Each structure stands twice: as structure tokens, then as C-alpha cells.
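This is the structure I have questions about; it appears just below.
Showing subunit A:
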Amino acid sequence: AGGKGTAVLAIDADPPTLNLGTTSDFAAGDISAKILEGLVWLDKDYNPKPALATAWTVSPDGKTYRFTLRRGVKWHDGREFTSADVRYSLMEIVGKLHPRAAPVFKNLGVEVDAPDAGTVVVRLQKPYAPFLAQMTVFDAPILPRHIYEGPAVVTNPANQRPVGTGPFKFGEWKRGTSITLVRNEQYWDAGKPYLEAIIFQIIPQAANRVPALQAGEVDELLDFYTPKPEVPRILADKKLYARRGVNIPAVYFMMFNVRSPLFANKDARHALAFAIDRPRLVKQVMNGLARPGYGAFGDGFKWLLNEEASYAKKYPFDPAKAKALLAKAGVKPDTVTLRMPFDAARAQMRGQAQIIQENLRAIGLEVSLQPLERSVYYDRVFAKHDFDVTLGSYFSAGDPAIGYTRLYSTYTGTSPNTNASGYANPKVDELLSQGATLSDRAARAKAYRELQAILNEDLPTLVLFDEETVDTASLKLQNVFPALDARDQWAGVKMVG
Partner candidate 1 sequence: MSALLEAIDVSRLFPVRGSGGFLRKRTMQAAVQGVSVQVNPGEVLAVVGESGSGKTTLGRMLLGLTPPSTGEVRYEGRDLRSLQGEDWKRYRREVQVVFQDTGGSLNPRHAIADSVAVPMRYNRGLSAASAAAEADALLDQVGLPAAQFRHRLPHELSGGQRQRVGIARALASQPRVIVADEPVSALDVSIRAQVLRLLAGLQRERGLALLFITHDLGVVRALADRVIVMTGGRVVEAASADALFADPQHEYTRQLLAATPVPDPRRQLA
Partner candidate 2 sequence: MSPDTSSAPLLELRQLSVDIGQGASAVRVVRDVSLTVRRGEAVALVGESGSGKSMTAFAVMRLFPTPQARVAGGQVLLAGEDLTALDAAALRQVRGARVGMVFQDPTSYLDPLVQVGKQIAEPLRAHGRTEGLQARVVELLDLMELPRAAQVARQYPHELSGGMRQRVLIAAALALQPALLIADEPTTALDVTVQSGILKLLVRLRRELQLGILLITHDLGVVAETCQQVNVMYAGEIVERRPVVPLFEQPLHPYTQGLLGSMLSPASRAHALFSIPGGVPAAGRWPTGCRFHPRCPIAQPGVCDVVEPQLVQRLGGEDRCHFGGEPVALHAWEKQE
Partner candidate 3 sequence: MAAFILRRVLHALPLLLAVVVLNFLLIAFTPGDPITLLVGDFPAPPEYLAQMRSEYGLDQPVWVQLGHYLWKVLHGDFGYSFAAQQPVSSLILDRLGATLELTLTALLFASVVGIALGVIAAMRAGKPLDGGIQALGSIGYSVPDFWLGQLLILAFAIGLGWLPSQGYNPIRGAAPGWEGFVQHLHYLVLPAFALSLRYLTLITRITRAAMLEVLHADYILASRARGAGEWTVIVGHALRNAGAPVLTVIGYNVGFVLAGSALVETVFGWPGIGRLLYESISKRDYPVMLAILLMVSATVVVANLLTDVLHRWLDPRVERA
């Protein structure tokens, strides 16, 4: 009772787990964000809003966070939610197992105290500007201690049928077909949620998703699942609401292996920046749903842009200049073949790679495209560094310090999605650390501007474009996408008609 309507949301595949504390899988986040909650959520302007925490204070040194928890919240199994759950979740699950948060927690030396049932105190060993932004359900979901306390978190059956505090309860998982959530009658925000149920429908073939949306079989299709060429069709459809461009910044880039003799030379890197037709990439690969590369941190965070150092100024499309630079770097035309591995599973990479191949051939560089299965790709690029250039894309998760730092900071390990270029610059490391720890935004911006000046010149990585997103929903759904992340905050969504 109370809810009305069942919304159908498209996803691409069965998620590996619904325990958001251990995965950054997109579909898992899509589903679990309706079941679980974080301490805060981020609105469209990156502002933290109360979720399980009703209020918080930050100490002046930026090292201590005190959260006041919402009272009277019940887990879906009827147990009371307390600060012990928060402490357990942050220390034992998120801090240890979350692929994004665990390294940060470790780096910051996070300690969590629960002085009373309604209060949690988090202590960091050094200040970290985006800390609150990382307390969302996606990076720090709060999980029930009474269910997880025990030996193996990763194999806990609750990962398949999670128990949370969120507006929807887990219903049924038909593998390969759908996952159904039902209304949480006990939800703390009385009256919400408005929907009776949510069905996540698995549509594995991308080409079938937009037709399903247009036919009304599906009520929401996020950008992540949408084939780019179909976007104009969506935008033209009067029955659909599209949220365009409000998104969490993400950049697509080409990383140079500066260990290789060729790209140890800055001129060669510059040559490629001049040679690659970035507007064409945007137009033909992304169907216009992107902005040509702006600089080391893209153009998604308006507060830190450094226009002086931008690519538009430094590296306009100019094959002749590129050729000259190559010659200067000592490369004879048509003598070198670059190896360019990329992740075969990502459709956009192939198109980019082919255009880049074409652009570089025009300046006398042959490129051998090497699409690899993902784990092989990780192994080749991040562990073995066996490449000349490679394509990738990193997601900022709402703050440059969370998502982009790993592109440039000195890194000697072999983990995937790190800085594989081999670029190491103490000055850059220093500035990155400032950007992450200063709490004053203006001060952070200064650090990032300086970083852009250095990085756009050194160019260990060439940012190709900033992705733009189009998240779509049927007009039958109201109040969709109030949060920065389109997957978040579905308690307020209503269904009409």
C-alpha cells in the first residue's frame, strides 16, 4: 500500500554482486543504490545532502568528521540501524574491500568511532577535500553489521539478496532476465517511496535498448547503457525526458608510454597532440556527445580550468606541425609502428583507435591496433607496460582528487587503472596532494591550474575528450534524477498515467 506503479529500468547484465561495499560495477550501483544508503548523497551541484546522517561537522584542520545519524531507521529485516553498523561498514567492508574507497581509506589512515548509537566520528591522519563526496552510497554504502559480521564478506549470501535501509527492498532475481525491488513500507521518510516496485530489466544487446524505451517497455535508460548513435532519436522523442550534460565528469584519453625511447621525447608526444583530430573523434565516435579535450583534467570541473594552458591554445589540429615535430624528435616517416592495445569490450575504443590510426598514418606513423580481452589488457598495460600508446577513460566520481589523480601521480605498482605511462614528477605529486588535501576550493583550484600548466606541457597523457551524458526517462516518471548520479535518490520518483 502507499506506492503506485512499477518502473522498469534497463540494465545490461547481471551484476556480480549487490554488495556495493565490494564493487564499483555500474549495474550493481544502479540496483543497490535503491536498497542501500550512504551517510550523504550529492546533489547536482556536488553538495552533500543528508541521507543516513542528518548533520555533520568538520574540524578546522579538516581531519575529524562528526556525523549525527538519523534515528528510528530500520533495516529491511526489522533490526534497528545504529552507529555500530556505520563503524562496521566503513572499517571492515568499505575500508578494506571497496575498490575505490579502500585505497583512499588506507592512505588517509581512517579511524571510525561510535561514541553513542546516534553518532559516528571519523578521524583522518591528513585532510582530504573530497571526503564528504566519498561518503555516498556508491563509495561508502552502509551495510548491516548483524548480517556481515563473520568470516567471509565476499561470499556472504546476503550479497545476492541484500538487506539495506533504503526505500526499496530486494524482491527477486531472475538471472539473466530481471531483478525486482519492492517498496520498503518501513522507510524512514514517511510516505516515500512513491513507486510500488522497480524492475531492472536486463537487455544484453545494446541495440535493443532504445527500441524498448521508445516502445514503453522500459521507463528509464541511463547513458551508460545507451548506444551513442541512438541518442538523437531519444532527444527527438516527445514521450521521453532526457537529462543532458549534468554529469559526473569523465575523460577519455590516450596514455603514452614514456619509458619507450620514442615517447621519452616530449616532441614526439606533442606531435601526436597536433596530429589527432579530436573534434572528429567527438563527432564520429561519440555522435557529438562529448567535448574535445581541454586539458589534463578535462573541462568538467569549471572551478579549476586553466585556459592559458588549454589544448585549444597549445595543440590545434595541425598535421604539418606534427610532422615537423616528429622529424625534430628524430623519427623518420613510415619507419615506426606504434603498438596500441585497448580494451576490446568497449565499443567506443575501436572507433577512436581507427581514427587515431588514420590520423597518425597521415603523419607517417603506423599504428597496430591491439584490442585485448580486459584482463589481458590490464596485464599488458598496467603490469607489463608493454605498449607504446593506449586508450582509456577514467571517471572522476565527482572530484578530480578521487578520479583523476591516479592518471598522473607517480605509481610503481601493477594495479589496473593507474598511471601506466611511467611519468613521475615530484612536483606534480606535491601539487596533486595539495589539490586533495586543501579544504579551500580557491586554493585547490590554484594547485590544479598549476598542474594543468605542467601536465599539458609534459603531456604524459593526452586527454581526447570529456564525455557528455544523456540519461533518459519516460515522462511517466516524475522527479527523476535529482542527484548528481542518476542512479541515486529514487525514493521521490513518482509514476503518473
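The candidate set was assembled so that all candidates are chains of the complex that A comes from, given by their letters.
Here is the rule we use: contacts are C-beta pairs under 8 Å (C-beta built on N, C-alpha and C of every residue); 3 or more make two chains touch, one makes a residue touch a chain; residues count from 1.
Quantities reported herein were computed from a predicted structural model and do not represent experimental measurements.
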All of 1, 2 or 3 sit in the same complex as subunit A; which one actually touches it? 3
Residues of subunit A that touch candidate 3 when the two form their complex: 6, 8, 13-14, 16-17, 23-25, 96-97, 99-100, 102-103, 106, 152, 154-155, 159-160, 174-178, 199, 201-205, 207-208, 211-212, 215, 217-218, 345, 373-380, 395, 406, 413, 415-418
